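Complex shown without one protein chain; remaining protein chains in place.
A and B label the chains in the order they appear, each numbered from 1.
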Amino acid sequence: MHLMRRVAGALMLGALAGTAHAADPGITDKEIKIGEVLPLTGPVSFAGEAHYLGTKVALAEANATGGVAGRKVVAVTEDDGYVPARAFQAAQKLLAEGVFAVTGTSGTSHLNAMMPLFIEQKVLTIVSINPAEQAYNPVKKNIFVIGTDYGNALYAVVKYAVEKLGKKDARFGVIYQDDDFGANNLLGYQRAVKDFGLKNVLEIPYKRGQKDFSAEMLRVQNENVGFIASGGIIAENVAIFKEAKKLGLKDLRVGTVWTAHLPIVQQLSGEAGDGYYTADYMADLSDADAAPFVEVAKKYLSADEMKKVNRYTMASYSGASILIQSMRACEKDLTRDCVIGQLESGKKFSVNGATAPFGFSPSKHFSDSPVRVLQNDFKNARFVRVPE
Amino acid sequence: MNYFFALLGSGLAVGAIYGLVAIGFAIIYRATRVINFALGEMMMLNAYIAHTIGVHTALGFWGLVPVVIVVSVLLGLVIEFVLIRPMIGEPTISIVMMTVGLAVFIRSLVVLVWGAAPLEFSASPGDIVLSLGPVRLYLAQAIAIGLLLAIMAGFAVFYRYTRSGIAMRAAANDETVALLMGIDVRRIYALAWVLAASTAGLAGLLISTIYELGPDMSAFGLRGFPATILGGLDAVGGSAAGGFIIGILENLGEGYVGRGLKEIIGFVIILVVLMIRPFGLFGTRNVERV
Partner (left out) sequence: MRAGHFKQSYLELVALTDSGAVKAWTAMLLVGCMALPWVASSYVLALATTILITAIGVVGLNLLTGVCGLISLGHAGFLAIGAYTAAVLAVDYAVPIIPGIICGGLLAAALSLLVGIPSLRLKGLYLAITTLAFTIIVTHSILNLDWLTRGSAGLSLPAADLLGISLAGKVSFYYFSLAACVLFVAAAMNVMRSRIGRAFVAIRDHDIAAEMMGINLVAYKLMAFALSAFFTGAAGALAAYQVRYINVDSFAVLVSIEALAMIIVGGLGSIAGAILGTIFMSLLPEFTRWLFDALGSGLTETFSTRALEVRGLIYGVVIMTVLRVQPDGLIGLWRDAKRLWSNWPFRY
């Protein structure tokens, strides 16, 4: 009996030692694989494509400077077409192939679909494309989120309108998408209305993919709204600006979240969009802060690819970059546990000015990056930080 | 009251687009008894080709109109010749599925060739805003309304007075008899596809100037269904009128009720119309019941 217990104990010890020494998935002698699930097609492909490029830059930069622990870092990208069930399948595929970490997590509901898998298999996950609250609240040991809430962004523009644009006594309204993204926007707007005691006269939901906003903007005109918080993505914002111009709403100011902080929105809305406000925790590409990032990106991307670079590229670059920095700090013990330890050590990571330096702690896996309000400067094709 | 008229006016503008799409369904259905589920996609492909031509030749809106018509005639002919003509005589379900397959194909093709992000369409007839009382419209929207009315009138004349129009009605009425009377039914079918492709092409051009040029533009094809069902699946003028009605109802629904009603009101109308008046407001009454 005694002997058997001893043998069993030895076996268990052996087994434990075995697991401790076995490398985490995705690491071979030559390569470290990281995975991404991105909406490369479908309605938000602009974000997926830009994100893909950000990872590409970060990995090219890392591999050009010796890789990590003598290994090349490579990314495996899966497209989910912005459909949660496909995101789930793609995640399963990535995990079956074996990846050390996941840095691309698609949209909110897509992350919701994949998260149980990531938690169950303890995959180190960095959420940078779409900072969803479910991912960091409550804290999950292996999931880190860079950014802030959409609601905080809309809150910031409304706050700016109240404090700097003298809109305190104006009538306020919000147009939001009928999904989780829109719900998030609506919450931020309602919080601002409550905090500043604003006159909220309109809350208009719209269906994803809606093209025509004439009736919505007529309502805005009819209610004599002075500031409209717009939770549109691309086409929706463009349509809203164009309708406002058509109706001659000169005193109406429009505030948006960072989905409007994209060159494409600026181009498509043309003069009609001149002067709209947006809020983002990522710097603008024209901003002096972001110059180091732009320099690195130009080095590793073709001219065609540079055209697709936008804030999502900077977000994904930030995510991949902190992963590489932490992996390099763990060269001796390249395990997920060590990298997680590095990430949550409280150290401030800087990412070439793509966003303000940020860090995490064991109780807070969320960077909660500060938001800046930007204004569309159509003539110079850039977004200018407003004076604070 | 101003508010009401403003809603009415912008509803007409949206409705004109629905009408232009719906006419395409009606022309093809009337001649061949097939619903072309690829109409929205044909419209989109046309608009993308027009965009590319516009970029390379710097043609303006009015210069692109004949281009669009030529492109859509070719497109209509090719599709009819390659995909539809060999299927004549097959069960309707096979022909309809052919159009569904075509729709999936074009949708992917467009994204592969032109990318998924919306493109800037600079060939607009001008950023001029027309105002009539409380109603304010962009020039392109006014053109859409005018164009739809003109096309309605044109088809009324076409079906009544021209040889091809009468032949088309005859073929729709009874294919066999029409054949016996010496009408080349195949040519009539091709003509129907060409006409539908042209109206859809113009709709595509207008949509990309009024809204934007993106791969989800094909959704407008879907939005044309309520108009054509309401107006009558075989009534060309009726479908155009149906477009106007749906556009106005949507805008009034949003203006006075809200809650995203406008995006589904058309589809609710489909169910209601089929329950009480399956041939639509202006369609022929001989919809066969089983």
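Throughout what follows, a residue touches a chain if its C-beta (ideal position, glycine included) is under 8 Å from a C-beta of that chain, and two chains touch if they have at least 3 such contacts.
Computed from a predicted structure; not experimentally measured.
The hidden chain makes contact, of the residues B:8, B:55, B:109 or B:166, with B:109.
Among A:63, A:112 or A:335, only A:112 touches the chain that is left out of the view. In the complete assembly, the contact with the undisplayed chain comes from A:92, out of A:63, A:92, A:200 or A:335.
Touching the chain that is not shown, out of B:63, B:101 or B:146: B:101 (per the contact rule at the top).
Taking the complete complex into account, residues 33-35, 37, 83, 86-87, 90-94, 96-98, 100-109, 111-112, 222, 225-226, 229, 259-260, 263-264, 267-268, 270-271, 274-275, 278, 287-290 of chain B touch the chain not shown. Considering the complete assembly, chain A touches the hidden chain via residues 40-42, 49, 52, 77-79, 81-86, 88-89, 92-93, 95-97, 109, 112-113, 116, 178-183, 207.
The definition used in the following text is that only the chains that are shown with their structure count from here on.
Rounded to a whole number, the gap between the C-alpha centres of chain A and chain B is 39 angstrom. Touching chain A in their complex are the following residues of chain B: 3, 6-7, 10-11, 13-14, 111, 115-118, 120, 127, 129, 136-138, 207, 211-212, 214, 216, 219-220, 250-255, 258-260, 262-264.
Interface residues of chain A facing chain B in the complex, by the touch rule stated above, are 41-43, 45-46, 49, 178, 204-207, 209-212, 214-216, 218-219, 221-222, 234-235, 238-239, 242, 245-248, 264, 267-268, 271.
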